[in-house]
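Removed from the display is one protein chain of the complex; every other protein chain stays in position.
Coming up: chain A.
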Amino acid sequence: MPNQSIITFKDVVKEYDDQPILNHVDFEIEKGKFYTLLGPSGCGKTTILRLIAGFTDATSGEIYLDGKKVNDIPANKRKVNTVFQDYALFPHMNVFDNVAFGLSIKKMAQQKIVEKVKEVLKMVQLSGYENREISEMSGGQRQRVAIARALANEPEVLLLDEPLSALDLKLRTEMQYELRALQRRLGITFIFVTHDQEEALAMSDEIFVINKGHIVQSGTPVDIYDEPINRFVADFIGESNIVKGNMMDDYRVKFVGKEFECVDAGMRENEAVEIVLRPEDLEITAVEKGKLKVKVDTQLFRGVHYEIVCSDTDQNEWVIHSTKKAKIGAEVGLYFNPEDIHVMRFNETEEEFDARLEAYEEE
């Protein structure tokens, strides 16, 4: 099946006042999956959603929904619904009328509307709230009304623009589970926007990391976490220790003055690279057993683990996550496995990165 994708962007450019906001964005979105657009504030996440929903036109490029070009189709004719960043509920209507809005526009029979509203309100656990005014609902409840309102239309794609950002941590985690479960149950495509990397890792089938109007990397949460393509992604997704190094040969890398075995290959000899080591992959051992020798500078208790900051003789900083306490001022060794070392080339595009990975994995 070549045409599995439900949304396709082909070389889409969006400019506001001659300022490019999206630069040649290409992607495909498959049916029934949970996608996350992840990136810092102002990188163009909302703009991508607005283009899919049809609230704004692309400056150039093509957008396909279900294989049909939709550049000239208005928002009200697209089978896509949105949960807005600020919910955008209608304050002059109660919960029932809000949820029923799309259905009554479609001129559905009143009896059917009542049934459908009941059904979706049950889905978001708001049964019995039909006659409440919006002003009498809490933030979390409003958000669920917004989701119910979008779901009532049975969209093929649901766009969610940072819907959880206004909630407290507990409710937020709860809603993450609920949303994910809902998506699995309904089997529709979710495109979820967030700038919270933990949220993205926890919920998605696929993550698009966006920076300055570019999709920097896309892939499953595990792929992106374990094999970030460049410094931006490595830094944005989780904490990492990044140091400069040189690729000596395939599977041999040199950094902080020592050579190590690693699992990356396919680069030029002696090429300058950057090395990522995740804090949780570093283990504190005795100096003679460690691959690196460092001194413990500070230590913070983070609940699940201690965040220990060390430095080596070259003044590189090493952050370590450990369940065991360290002694400040002590000289310790750091141990890590060859597969914990992730090598990143400078200015490598996603295609080049994927091609290289494939090439040396086949060997």
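Everything that follows uses one rule, which is that contacts are C-beta pairs under 8 Å (C-beta built on N, C-alpha and C of every residue); 3 or more make two chains touch, one makes a residue touch a chain; residues count from 1.
Basically, contacts and distances are computed from a predicted model.
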- Item | Name of the absent chain as recorded in UniProt (options "Spermidine/putrescine transport system permease protein", "Acetolactate synthase small subunit", "Oxidoreductase" or "Acyl-CoA dehydrogenase") | "Spermidine/putrescine transport system permease protein"
- For the chain that's not shown, point to the residue among A:N131, A:T220 or A:T298 touching it. A:N131
- Query: In the complete assembly, which of A:F84, A:F255 or A:F353 touches the absent chain?
  - Reply: A:F84
- Message: Which candidate, A:I6, A:L37, A:A53 or A:M175, sits in contact with the chain we can't see?
- Response: A:A53
- Chain not shown, touching residues in chain A: 50, 53-55, 74-77, 80-82, 84-86, 88-93, 101-102, 105-106, 127-133, 149-150, 153
